[in-house]
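A short worksheet on the structure shown next.
Right, subunit A next:
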Amino acid sequence: MFKLSSEGIDFVKKEIERYETRRSAIIPCLYRVQKENKGWVPPEAVAELSQLMDLPEAWINEILNFYTMFNKEPIGKLHVQVCCNISCCMNGGRELASHLNKEFGVQGNEISKDGNVTITRVECLGSCDTAPMMQVNDNYYENLTPEKAVSVIKELM
Partner candidate 1 sequence: MPKCTINGQEVEVKEGATIIEAFKKMSEDIAHYCWHPGLSVAGVCRLCMVDVEGARGPQIACNTVVREGMVITNQSEQIKDIVRWGMDFHLINHPLDCPICDQAGECGLQEQYMKFGKYDPEMGLQKVKKRKVVDLGERVVLDSERCILCSRCVRFTDEVSKTNELGIFNRGDRSEIGTYKDKPLNNKYSLNTVDICPVGALTSKDFRFRQRVWYLKNADTICNGCSTGCSVKTYYNEEGLFRVKPNHNEDVNGYWMCDEGRDLYKFANKESRLLKAKKFDGSTWEEVSAGSAVKSLSHQLLETIKETPSKVAVVYTGQFTNQEYADSLKSFDGLGVNNFYHWMNNQASKDEFDGLLIRGDKNPNTKGLQNEASKFSGLKKLENLFNELESGNIETVFVMAPENISAYPEYESHFKALSKAKNFIWMGANQTSCYESTNSSNTYLIPLKSYVEKSGTFTNHNGTDQNFNYVTTLVAGALTLSEAMTLFEGQDLDFEIRPKIYKTMKNNHFTSDRGEL
Partner candidate 2 sequence: MSYVVKQPDQLSKWYLPGILKGLGYTFKNMIKNIFGLKKMPTLNYPEEKYKYGPRFKGSHILTVKKDGSLRCTACMLCATNCPAQCISITASEHDDPEVEKYPIKYEIDVLRCVYCGFCEEACPVDAVRMGPEWQTPGLGDANFTYDIQKLAYRANLKGGIQSSLDDKERHEAGI
C-alpha cells in the first residue's frame, strides 16, 4: 500500500497553493507520486491525493489515465522509451526497439526478469535529427545503433 512521504505531502500542499486553481496541481502531484513509487502511480494513490487535495477521485483518475507519461503499472528501474515515429522509423527506430526487446527478453510493457528494464515504443520525443533515439528515464540518448543502445542500457544498470 503506497503512502506519500511527509516531504511528498508538503510538496502537494505547496503545489496546491502554487497555481490559480487547485486542480492545476494534479499533474505535478501525480509526478511526485510516480517519483516516490518507483516510477509508477498505484491506483490507491488517487484516493490519497484526492483526500490531500480535496478534489474528487474521478478528476485525478481522469488525468492519470489521459496522459501517457504516468505509468499505471509497475515498470523496471530503467524505463527505456524508443521513439517509433516517422523520422525515427525511417532511420531504424523500430529495428532498434525490436533489437532491445530481443536483447533483454521483454515484450510490450513487461519488466525484464531482473526488474531492471522496461522497453516501450513511444511517439515522437522531439529529437528527430538524431534518429534513432531513446529516452532512458529522464535522459535522451541519440544517434543510436542497436549495439550502442544495448551498451548504454547495460552501463546504466
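General observations
The rule we apply is simple: a residue touches a chain if its C-beta (ideal position, glycine included) is under 8 Å from a C-beta of that chain, and two chains touch if they have at least 3 such contacts; residues count from 1.
The set was built so that all candidates are chains of the complex that A comes from, given by their letters.
Just so it is clear, the structure is predicted and the values come from calculations on it, not from any experiment.
Touch, as defined above, links subunit A to just one of 1 or 2 in this complex, and that is 1. Across the interface of their complex, candidate 1 is touched by residues 43, 46-47, 50, 56-62, 65-66 of subunit A.
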